[in-house]
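As structure tokens, the structure follows; a few thoughts come after it.
What you see is the complex with one protein chain gone and the rest in place.
Let's turn to chain A:
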Amino acid sequence: MKNDANVKLSVPARPEFVDLVRLTLYGIAAKMNFSYEEIEDMKVAVSEACNNAVLHAYGGEENGGSVDVRFDILGEDELRITVSDSGESFVPSGDLQSSNLLGKSIEEIQSGGLGLYLMQALMDSVEVRTQQGTAVVMSKRREAAGKASV
């Protein structure tokens, strides 16, 4: 795949459609020769972005709206994924680095913020745009071929 290309997918903002986005991602990333481990990383990141849209964008209403996912294949090595909704903006609160559980006591730990934290940790870049809904733009570049994955 030498030329830039894009694939668009629009799914209802409901939990049972998030795995459809994962399957699509898998197909595209495999076509681009991303490693198994890289694909697993992106699966989690894209799902977390979709989860946020499903949970926050349309007030949790069934049949509320849709989540639009755009996959941009940039050159031979980079995949940019944009997950957007047109619902209420989801503004991440607090410091993402403090969202993980490291160094905390069992009384202090909680799951809030883990999704965004994982996105940041698993992708090369993540940007959250909030205007007329939320758009999460994340990208990952394929590791140089030949580097053995575990």
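FYI, a contact is a pair of C-beta atoms (placed from the backbone, for glycine too) under 8 Å apart; a residue touches a chain by one contact, two chains touch by 3 or more; residues count from 1.
As a working rule, contacts and distances are computed from a predicted model.
J.: What protein name does the UniProt record of the undisplayed chain give, "Anti-sigma factor antagonist", "Quinol oxidase subunit 1", "ABC transporter permease" or "Biotin synthase auxiliary protein"?
T.: From the choices "Anti-sigma factor antagonist", "Quinol oxidase subunit 1", "ABC transporter permease" or "Biotin synthase auxiliary protein", the unshown chain carries the UniProt name "Anti-sigma factor antagonist".
J.: Of the residues listed, A:54, A:123 or A:137, which one is in contact with the missing chain?
T.: A:54
J.: In the full complex, which bits of chain A touch the chain not displayed? Write them out.
T.: Answer for chain A: residues 15-16, 18-19, 22, 37, 40, 43-44, 47-48, 51, 54-55, 100-104, 106-107, 109-111, 114-115, 117-118, 121-122, 150 touch the chain left out.
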